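Everything below concerns the one structure shown next.
A single protein chain has been omitted; all remaining protein chains appear in their positions.
The block that comes next holds chain A.
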Amino acid sequence: MAQNRDLPAGLVDQLFRNTGSSSFTEFVSSYAPDLLPRRSEVLATPIGDQVPHATTIVAATFAGGVVMAGDRRATSGNIISQRDVQKVFRADDYSCMGIAGTASTGIEFARLYRVELEHYEKLEGRTMSVQGKANRLATMIRGNLAMAMQGLVVVPLFAAYDPDRDEGRIFSYDVAGGPYEREKFDAIGSGSIFARGSLKKLYREGASADDMVMTLIQALYDAADDDSATGGPDVTRRIWPIVGVIDADGFRRLTDEEVSGYVERMLEARMISPDGPIAPLR
């Protein structure tokens, strides 16, 4: 990389040469590959337990959009390493991603992915299709497979509003890539099994954004209830889940006041019925 950098920047030496592709990741890997969140060296021992891990992210579609929410806990083994970590990131005006797994690598991915989308948009003068965005993320995750094998697993969840269909779409991934499109909802991270169980019972087709935010808050609470690595709402410190809503107007992160409203209503109901809303039997 150093030898690339030594050249004076500019067109003459074609330092910023056009690779023929509008991908920022591709450009970085030819210009300064060590900036990418990939490591080529092999670790002597897996370090999965020693670095902070991000946990549960949930997402669900509603009529005309999609909501994503994530808890705020990061854990290293049995230690809570951070109480207010951010795991849901705005990717561009109409999409966002949540990360589970190694927090540091995940945050780098989110940062790179944001530039990736924006770079394409500026070079091409158009927004990438939703499917294109989902595919790009798959390629980036696939590149991390070697590190995942060493314990530095990152798995994202991607949600976007598709203007062509006027609906929200959700894509999930595994360590080897993806994408897997989900119809209604999905969850990733250590608490995802519990969150998914909860969502299965609470998800309503064609619900409003307001209802769907509440559904996700309930699902996160259920995940935190049964999974030690997922953090519940921290009432004393006033740390609430991060909730992002995407619809035709674009991505909007709910303010702490808005989220605390949902959380307080949910907690009030749970004081009476601790297991949360009960789905009808028939």
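We take it that a contact is a pair of C-beta atoms (placed from the backbone, for glycine too) under 8 Å apart; a residue touches a chain by one contact, two chains touch by 3 or more; residues count from 1.
Methods note: contacts and distances are computed from a predicted model.
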item	value
Missing subunit (named according to UniProt) among the choices "NADH-quinone oxidoreductase subunit F", "Thiazole synthase", "TRAP transporter small permease protein" or "Proteasome alpha subunit"	"Proteasome alpha subunit"
Option from A:115, A:145 or A:193 whose C-beta touches the chain left out	A:115
Interface with the undisplayed chain - residues on chain A	8-12, 16, 18, 24, 27-28, 31-32, 35, 90, 111-112, 115, 118-119, 122-123, 125
